[in-house]
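Take this structure, written in structure tokens, and hold onto it; I'll ask about it next.
Right after this comes chain A.
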Amino acid sequence: MEIYAADVAIVGAGGAGLRAAIAVAEADPALRIALISKVYPMRSHTVAAEGGSAAVVQSQDSLDYHFNDTVGGGDWLCEQDVVEYFVAHCPEEMVQLEHWGCPWSRKPDGHVNVRAFGGMKIERTWFAADKTGFHMLHTLFQTSIKYPSIRRFDEHFCIDLVDADGRVQGIVAIEIRSGRFILVKAKAVIIATGGAGRVFRENTNGGIVTGDGMALAYRHGVALRDMEFMQYHPTCMPGTGLLFTEACRGEGGFLLNKDGYRYLQDYGLGPAQDKPRNKYMELGPRDRLSQAFWYEQQKGRTLSGPYGAYVDLDLRHLGKARLLERLPQIYEMAETFMGIDPAKQPIPVRPAVHYTMGGITVDGRCATSLPGLYAVGECASVGIHGANRLGSNSLAELCVFGKLAGTEAASFAKSAPSGDTKSLVARAAASQQRIEELLKNSDGSERIATLRKEMAQSMEEGCGIYRLAGSMQATCDKLMELRQRFRNIKVEDKSRVWNSNWLMAIELGYQLEVAQAIAHSAINRKESRGAHQRLDGYEKRDDVNYLKHSLAYFNADAAPRIEYGAVKITKSQPGIRAYGAAGDAAGH
Partner candidate 1 sequence: MNTPAGNGRRPYMRSMQGWWRRNTFYVEYMIHEATALFVAAYAVVLLVGLVRLSQGQAAWNAWLAALRSPGSVVFHVLVLAAISYHAWTWFQIMPRTLPPVMLKGKRLSAAAITRSGLAAAAIVTLMVFFLVRGLWA
Partner candidate 2 sequence: MSINLKRSNAPVFWLLFGAGGMLSALVGPVLVFITGIGVPLGLLLPENTLSYTHVHALAHSWIGALFLFAVVALFFWHAGHRIYHSLHDLGLHPGAGAKLVCYGVPLLATLIAVYALASMGYS
């Protein structure tokens, strides 16, 4: 096995991983950084983010407002001290990106422009047309090239963490092009592998968003926190799940039911006005909007197409010129994928799974419970999103906490002793053997695609927008069954060079475990909060029993063990989450 000795290994080269790598390089140029990613960095799913990234810039805005929006939006399941740190550091990180060349959209006077986003009281979403994630990712990737201490391992697939002496000391990866294994020794490891949206059927996520890093940490005893909170984005393309950014609504788009009626006013988000108004109507939070869709569907007021129910996202009144300026990608997507001219026709949309609020449990400094192991980005639960993430908070999170994770890991690496290579190699060899077994002895009868599909279907049924004990239990059972059937999987392709059949099998293994963490966390939370909404007698939020984080622990072949952890409250006591006129009345 090939060995590379690094000081800090970073798994994942999306926004979070790249920002962390730069932070390590700037903290100490002498530290050797290994940046490992299963795809070339610019393919990471950060590239798909459209709408924007939050940071307070306007004079009428304040950090407190951003804090309150975030904590209220998260239904008070946020770590408030972490949110305070977050909102305070967003502006400098966005400016930093600007200095690195991010092509933020501008006002005529040359200052950065901001747009409105759901659940935000004041416009504070920085944007680069509707390709914000694309521009942030490419800016970070291209900037990272400046630092000679960052050694990239592009298209290397991480299969395991290596821990010894009670701390993490490296990772094992497959070089995809050759199928060879490599041990990257490191004194600190940062996981930045992104979300797990692909465990659901209809979703906005890229094919690579399979929860790998979550499963890696989980298997090594780190709890997955708040996994039941999966965000449904209300405006996605039926069938493919492709996203039409919230910025469509930020720019003034309407959601219409089959009668052409702006139905959101029936769900506590009104009254309806022509101009977009923060926290009203279409600019309500995602969980509320997705839930309203569900009710409209129950009432038979949605439209119906080849991929089931949908409603209309109407952008026509914005006019072609503005659409092309502010939402060019949306325009292109509607035209090429659906044959629709959004200046002339409304776009059919429906909710789809979008974002994993929960993740690897870390403290406010991105450290996990395993010494030397850090996590950041969508794979982590640092505590800012609570039960429902506000749009544009997660791109900002990548930068704020990417930098923090980098500096923390750098200082840990500097003080940690080097591990004993021999014993690390032995452990890595054991991981290698397990994965090679999966290649060699996988002539079973279970097709990867079939298991994947059954999993995704079952997750959608059990852990959708609204949840019932019965269907959640069915999902838990199904997942247990699928994990058993996984042992009888078939990997047709036995070769080594770019064997994506093999990689998909490994990913499926990760996904099944993460899915279990989600389903079991969900069935155990007997209340409704944020993205977790029940219809079986637990329709209300229950702060007495459930103002706490769920923690899912890996339990080998059995179902995960679910425990709970306290929520840190500093200055915002749990209150009523209200939007629209009711929100104004409640002083939000």
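Quick note on selection: all candidates are chains of the complex that A comes from, given by their letters.
Just so we're on the same page, contacts are C-beta pairs under 8 Å (C-beta built on N, C-alpha and C of every residue); 3 or more make two chains touch, one makes a residue touch a chain; residues count from 1.
Note that the structure is a prediction, hence the values are computed from the model and not measured.
Only one option in 1 or 2 touches chain A in this complex, and it is number 1.
Partner candidate 1 is touched in their complex by these residues of chain A: 177-181, 494-497.
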